[in-house]
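Here the complex is missing one protein chain, while the rest keep their positions.
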Amino acid sequence: MEHIQRHPARVARAPSRLLDGLQRWLPKLVVAPTFVLVGIGVYAFMLWTGVLSFTSSSFLPVYDFVGLDQYAKLMNNDRWLTASANLGIFGGLFILSCLVIGVLLAIFLDQKIRQEGAIRTIYLYPMALSMIVTGTVWKWILNPGLGLEKLVHDWGWTSFSFDWLVNSDMAIYTIVIAAVWQASGFVMALFLAGLRGVDPAIIRAARVDGASLPLIYRKIILPSLRPVFFSAIMVLSHIAIKSFDLVMAMTAGGPGYSTDLPAVFMYANTFTRGQMGLGSASAMLMLGAFLALLVPYLYSELREKRHD
Amino acid sequence: MNRMTRTLGALALTSALLPVGNAQAGEVEVLHWWTSGGEARAAAALKEMMEEQGHTWKDFAVAGGGGEAAMTVLKTRAVSGNPPAAAQIKGLDIQEWAKLGFLTNLDDVAQQENWDQLIPPRIADVMKYEGHYVAVPVNVHRVNWLWVNPEALAKVDAKVPTTLDEFFATADKLKAAGIIPLAHGGQPWQDATVFEAVALAVLGAEDYSRAFVDNDMDVINSPKMEETFAQFAKVMSYVDDNAAGRDWNTATGMVIKGEAAMQIMGDWAKGEFTAAGLTAGKDYLCAPAPGTAGIFSFNVDSFAMFKLNNEDNVKAQKDLARTILSPKFQAVFNKAKGSIPVRTDMDMASFDACAQDSMDAFKSTAKSGGLVPSVAHGLANTSYVQGQIFDVVTNFANSDNPDPAEATNQLAAAIQAAL
Partner (left out) sequence: MTDATRSGLRLSRIGIYAVLLLAALVYLVPLFVMLLTSFKTPLDIRTGNLLALPTDWTTVGWSKAWSSACTGVECEGVRGYFWNSFKMTVPAVLISTLLGAFNGYVLSKWKFRGSDLFFAMLLFGCFVPFQVVLLPMAATLGKLGLANTTAGLVLVHVIYGVAFTTLFFRNYYVAIPDALVKAARLDGAGFFTIFFRILLPMSTPIFMVSLIWQFTQIWNDFLFGVVFASGDSQPITVALNNLVNTSTGVKEYNVDMAAAMIAALPTLVVYVVAGKYFIRGLTAGSVKG
């Protein structure tokens, strides 16, 4: 490549400075629209929400200042505390289950399976459905009187009971089931793609050393898929926050408010109950929690990338 | 010049051919959540009547949750400076919107049509802000009804219960016979509807108003409220285990089929019985919820009218308000929806037995003081207070170990936080 480097310098000296200047600004110009759109659409709006969380806004925004009043109200609100706990349970279980199932299915599918394409499509298609559709169908399937329980009773096993959907303590797990059903196929696809990109030479070498297949997976392949884990967790977290549609369709936050999530709480308070100040405070806490978890993760992953 | 003459001639001809009323024809964009067959047909009647007057109806339907999604959309539309002409807003929210300056003044239509004479003051007050009409009531629902399947009661040789104790006795007999005593759907607003009926029975109209309309803490945080919760827990014990999340009309279906004997629900339940081809008084019975005879808990659907800029549309909007309270529409709509007209001068002969009972109760309670706004349906408080009450009530209804004393404290704290 060296001989190429030496020639152009002689040819393109004069106009290159102007072009160089342009070239320097062009990339920034190109990302400028996105910068503006996201700057306003995400950050300016978040700031506005933050401002509102310190006001007593009810129906529509009102710009008085009440300090940390709204946040104090939140801490005393049993429904908010339930919703926050639910997010932890739901988010944690959802991400973990999707990762485990996705990785497992990907590993199995990678074993030169016949009809792999068809099976892959079957795992992947739930992602195509809107969460409203998923919630509606699963609400029906898990309904004790109409769905699974009735089906099993009809088949003769009458002592079978699966009433999680209507049980205050267990209902949140039904949301996990529906969400995992929807998203695990996608995680499988991500990992399958990642596995396909692993250098076979490394595996062969390990095999020759006498390592068993599960060990190879555990110690060599999976660690090399860190970027895939990163993408998967990004996508899954995004879905976890967006699970508003799913909860609304499946349980509407019930029984009582045992399946409430912060996004639902925020929506109900800001729009239905005309409590924008309280809703904004809940939104800021929601975002804060994600910041606290994701920023360190993002930081560590991106830093690694630069050093690769 | 020839061309100009021809153009002018064409213009003159065209305007001569236009219907005269066109100059005043406007468009009304109406936000509502009546999307099911029966309701949609009732609303379609309004659309037709508007179109007969030469106006266009722009439908803006957003279903879900009794208006939650619709309210969200309305707020965003208002914030973006583009509200619809009319929106299905009810209760104290009307005053909130008026306070923010969004609603228009309907006093001219009210005077022409004599609204103050036709609408009971308790209801007219909800439609006004600072003495001016800003909204039009569409109907009056009574919330504290008990719907009964007479065959189911006959099976256990029981009469329609008129007090809570009678209710419990009848319910025990039904349970022993394998019939679900009370059909119910486990959604917050339904829980609140039953709670309201029990509160009316235990507290009576006056204390109910003091607690839920005036938010008097002495009544809220009292032994009587504890008793209300205790009785509520007992009533809920007669609901089947699969009630969570069930829609109210599915519960009514259970009564129709005879799987359950009774349901405490507002008079929109009548629509379900009618759709199933049943006759009031024969195939199904309506009675005041146990212990609430002489009390009429009202829920009024209404359209709030927003300020508009376009003059034609303003005219259309006023016609809309007028049409809604016209006898013809009131008859058509309320028959389809199961409610009673807001106009107190209607001839009720063509309505069914339950509607006639309802209208009689409406008029008499208006005079006796038993006409109270429904807390479960947003007529008694702001949506914030209502939401807080819902949270406490539904949590109580769904808990395994309901504690009336604790619930009373929670209720007091919740309402206090929202005031």
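Read from first to last, the chains carry the letters A and B; within each, the first residue is number 1.
What we mean here is this: contacts are C-beta pairs under 8 Å (C-beta built on N, C-alpha and C of every residue); 3 or more make two chains touch, one makes a residue touch a chain.
These figures come from a predicted structure and were not determined experimentally.
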Quiz item: Just one of A:F94, A:Y123, A:F162 or A:Y257 touches the chain that is missing; which is it?
Solution: A:Y123
Self-check item: Identified contact with the non-displayed chain, of B:G204, B:G253 or B:G294
Solution: B:G253
Quiz item: For chain A, which residues lie in contact with the unshown chain of the complex?
Solution: 1, 4-5, 8, 11-12, 19, 23-24, 26-28, 30-31, 33-35, 37-38, 40-46, 48-49, 60-61, 101, 104-105, 108-109, 111, 113, 117, 119-134, 136-138, 140-141, 146-148, 150-151, 154, 181, 185, 189-190, 192-194, 196-197, 227-228, 230-231, 234, 237-238, 241-242, 244-245, 263, 266-267, 270-271, 276, 280, 283, 286-287, 290-291, 294-295, 298-299, 302, 305-306, 308
Quiz item: If you put the missing chain back, which residues of chain B would it touch?
Solution: 29, 32-40, 43-44, 47, 57-66, 69, 72-73, 75-77, 79-82, 247-250, 253, 268, 271-272, 275
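The rule is simple: only the chains that are shown with their structure count from here on.
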Quiz item: Which bits of chain B are touching chain A when the two form their complex?
Solution: 65, 68, 71-72, 75, 78-79, 93, 96-97, 100, 186-188, 241-245, 382-384, 386-387, 391, 394-395, 397-400, 410, 413, 417
Self-check item: Of chain A, residues touching chain B in the complex
Solution: 58-60, 73, 76-79, 139, 143-145, 163, 165-168, 171, 251-252, 254-258, 267-269, 271-275
